[in-house]
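For this view, one protein chain was removed and the others were kept in their places.
To keep things simple, chains are lettered A and B as they appear, and every chain counts its residues starting from 1.
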Amino acid sequence: MTTPAPLLSVRGLTKSFGGAVAVSDVSFDVAAGESVGLIGPNGAGKTTVCSCIFGQMRPDAGSVRFCGRELGRLATWRRARLGIGRTYQRVEVFPEMTVRDHLLVALRVRHHDARLWRDLLGRSAPRADELARVEEVLEIVGLSEVAEVPAAALGLGTCRLVELARAIVAEPRLLLADEPSSGLDEHETRELAAVLGTLQATRGMAVLLVEHDVFLVDAVVDRAIVMDLGRVIASGTFGEVMAEPAVRRAYLGVP
Amino acid sequence: MEQLLGFAVPGVPYGCAYAVFAVGLVLTYRATGVFNFGFGAQAYASAFVFTWLVEDHAWPTWGAFVLAVVVLGPGLGLVFDRFLFRRIASTNTTAKIVTGLSLLVGIPALLPMVFGNANLVGAPSIMFNPNTVYVHLGADVPVNGMYLSAAILTVAMLVLLVLLLQTTTLGLEMRAAVESRRLLELEGVNAQRVTATAWAVSGLMAGLAGVLLAPTEATIQAPDYITLMVAAIAAAACAALRSMPIAAVAGVLIGVVSLVAQGYLPTSSVWYSAVLPALPFIVLVAALWVVPGLRHLDEATDPLSSVDPPPPPPVARVRGREIDRVVRTGWWLVLGAFAISMLTWIPRAWETVLNQGMAYSVIFLSITLLTGIAGQLSLAQATLAGVAAFTAGQLAMHAGLNFLAGGALGVLAAAAVAMLLALSSLRLRGLGLALMTLAAALLFDTAIFPAQSVSGGTGGLSIASSWLGLPLLAPDGHAYFVLALCVLALCAAGVTMVQRGTIGRFLSAMRGSEIGAAGIGVNLPWQRVLVFALSGALAGVGGTLLAIQQTVIAPGQFNYQLSLAFVVIVVTAGVGTVEGAIQAGIGLVVIQELLQYAPQRLQGLTFVLFAIGALTYSAHPEGIVELEKRRWTARAERALARLRSEPAPATASGRS
Partner (left out) sequence: MTPPVLELDAVSAAYGPYRALFGVSVTVLEGATVALLGSNGAGKSTVARVASGLVPVTAGRVLAGGVDVTGKPAWRIARAGIAHVPEGRGVFSTLSVEENLVLSLRRRAGPRALRHSLEQAYLRFPALAERRHARAGTLSGGQQRLLSLAKVLVVPRKLLIADELSLGLAPHVVDDVYRALGDVQRAGTALLIVEQSIDRVLSIATSAVVLDHGSVAYAGPATEAADVVAHVLAPRGRPQGADGAMPAEPRVPRGRGWRRSQTT
């Protein structure tokens, strides 16, 4: 069996804040279409890893390669256009914009066709194919009913879904999902797992999932990476890593 | 060495003045979250009242001190808190900055209205006698009471305030309240009282600083205090608006260095005439580039901001179909009536006034685009207007180019300057960006616009009618009106199309969340440069129009005070919509014209009125125009509903 060339390849990632080391020498791969869980106790450095991959933090050392390309000091928006999407632990929605507009904007950016003359001539209204695609994603994520509501009027859990929809509407090749289930109840989490599974199966989207909800991780990921104190302490299938004593100690608190 | 000391020591009182103000600014920022541009104005008010009471009304010094410093200082702070800042949501950075600006614009205009235009001289000192020499440093470096008072005051204030903020519970609560008043309330602390106390302390400091520094100036004049503020802002920026000791040291250094440089530089050099007066702005720009803390201002957001109700959507988007149709038709009718009236019966004097209003409207549209749509704040829009006008004027004068063609080149020049401004401040946002644009505006005001080669001195360039090629200046024609109307209509349509188009959506995403916008792939640096360039071009168009209308291009038409006033005026009227800008432009000139009939004393009332308008702004950030539109639409909808509930066949047919 040949392993496909990895979609994302993180090598020796290190980042510290002031004196505290948040991430130290972290290396892992994510293959195309694969979904990988990144788990670990609070403060293990999971969100920092995501931010370094997405260019929102600059690592002190190490490299991030995406589709065989070294990302180096590339700006976040360029990484997004290469096909990385992200949802955030602290939601980053556009408060005054309606849910549908969130998706339309994300779709427009993907086709990067903002031209001043087109705006001035009034030729930038949403096209039928865009609207259809947006409706499709709204339906998948279950936001159709709030499509016309500004994000500021939505609860925290719904805002997370808006972020998810905004990230996947442009069909990224890799989705960095940072605690997408927090604020959702058990049934909604189950539906979220179904959505992520569908996307992975039908669109070949790879997912890097940072999550505490054991059910969601178990349901979605092919493979899990466990971090503690900024280091990778285990990796393998979810069942394997959960069986390791070091993981049980650090994460589940079982001696 | 002796000579150096001789130059440096007289710089100490200036430096101390900068330091005291800088410390006050940092304190206010850290304890209330507001960068109080009005701090200098508050100090001026206390100094003015103090001197006025002692000199004109023969009050005892202590009595005047109690009234001006202990009562008026904190009183003003409490009034600001109660009526302005308390009502601003803690996340709304733009509202905080603009409200601070309205104080800077409003208070100096208000004081002469209350107390008359007395030129106050000889403020009494309440510490050492300013002219008595107490100590000698070396052979001939006398240290008089003025220096001593300033130094002692600065150190005492610094120590007290650092202790207050860092070691007391009140200080801790103040810092917490800046981040989230609601979270503090959940701890059982009356956050409103904490913030009010912070404002009272800040006001007391302003009053104290004003009164103690009054004797260092020959007369008590508002411009002196504003100049003082600029240096203080630079010093505060050096400390990243965080560390009061660094702010104090930077303030003293700015004062001392500029006097030492003044002593050593030859008076004929360009360094002396152009660079030295601009020293505070240069320090400010350098600090904005270098100090990393300034890139992260206002980043702490209120975790409980989701408790606030969402901002109301624009009325135009939610109103019913009938009302929408009526309003749209109404707008066209008003426009037609306006054009016909201007061409037929409106008196010449009023036509001139309204023409000027249209030129202002175009400049204001640049603020609508930049602030209303893109969420960026620029305090240099009048400067950009001036860049275009002076470029056109110089081209007409020296190259014999038609003024309108030159104006087109001038507009490009303004767009280029705006782009440079955006490029040089890509890493700044919110307050940092506002300060950078303010520094640019001040730089143009002191070093570029007054230069003989740019404006021909303060008198400015007169526009000859031969430059224009069109009878725009003819006293009995309507050519200017037609031109201005067409330009305004084109600009308004352009801004509307951009707002509705793809770029408008990108900009609105950027306004909503920069992290979120970058995360979906919006090229933030480019969007910002683009919107600055477009906005600079609009301001340039307006500036050229204004210059033609006034037949003269002078530095006074485009100074930074106007930039500040413009921003305050537009956001007060309504920054989110094109109508808001036009109504602000027309409103400004109409109010100014009506005030011609008011007593001389009330000439400053325009700015005061708009500063008072900030009262409504702090509660309704969407602006007066939008607020009234919403109210009237709601009323109309209710009336319509009432009509419909009665069985009236005439109205039932209106429903499609």
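The rule is short, and it goes like this: contacts are C-beta pairs under 8 Å (C-beta built on N, C-alpha and C of every residue); 3 or more make two chains touch, one makes a residue touch a chain.
This one's a predicted model, so the numbers in the text were calculated from it and none came from an experiment.
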| item | value |
| --- | --- |
| Which displayed chains the unshown chain touches | A, B |
| Residue among A:Gly85, A:Pro126, A:Pro150 or A:Pro172 touching the omitted chain | A:Pro150 |
| Of A:Val195, A:Leu208 or A:Val221, the one touching the omitted chain in the full complex | A:Val195 |
| Contacting the left-out chain in the complete assembly, out of B:Pro303, B:Gly336, B:Gly457 or B:Gly477 | B:Pro303 |
| Which of B:Val189, B:Leu470 or B:Val552 contacts the chain that the document leaves out | B:Val189 |
| Sole residue of A:Leu8, A:Ile53, A:Val109 or A:Leu184 that reaches the chain not shown, by the stated touch rule | A:Leu184 |
| Chain A, residues in touch with the chain not shown (by the definition above) | 17-18, 20, 40-48, 89-90, 139-140, 142, 145-146, 149-150, 153-158, 179, 181-191, 194-195, 198, 212, 214, 251-254 |
| Interface with the undisplayed chain - residues on chain B | 169, 172-173, 175-176, 178-180, 182-192, 300, 303-304, 307-310, 312, 634 |
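To be clear about the criterion, only the chains that are shown with their structure count from here on.
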| item | value |
| --- | --- |
| Residue ranges of chain B touching chain A (in the complex, touch as defined) | 306, 309-311, 313, 494, 497-498, 500-506, 508-509, 511-513, 515-525, 530, 534 |
| Residues of chain A defined as touching chain B within the complex | 54, 56, 75-78, 80-81, 85-86, 88, 92-97, 101, 104-106, 108-110, 112-116, 118-122, 124, 150-153, 155-156, 163, 166-167, 170 |
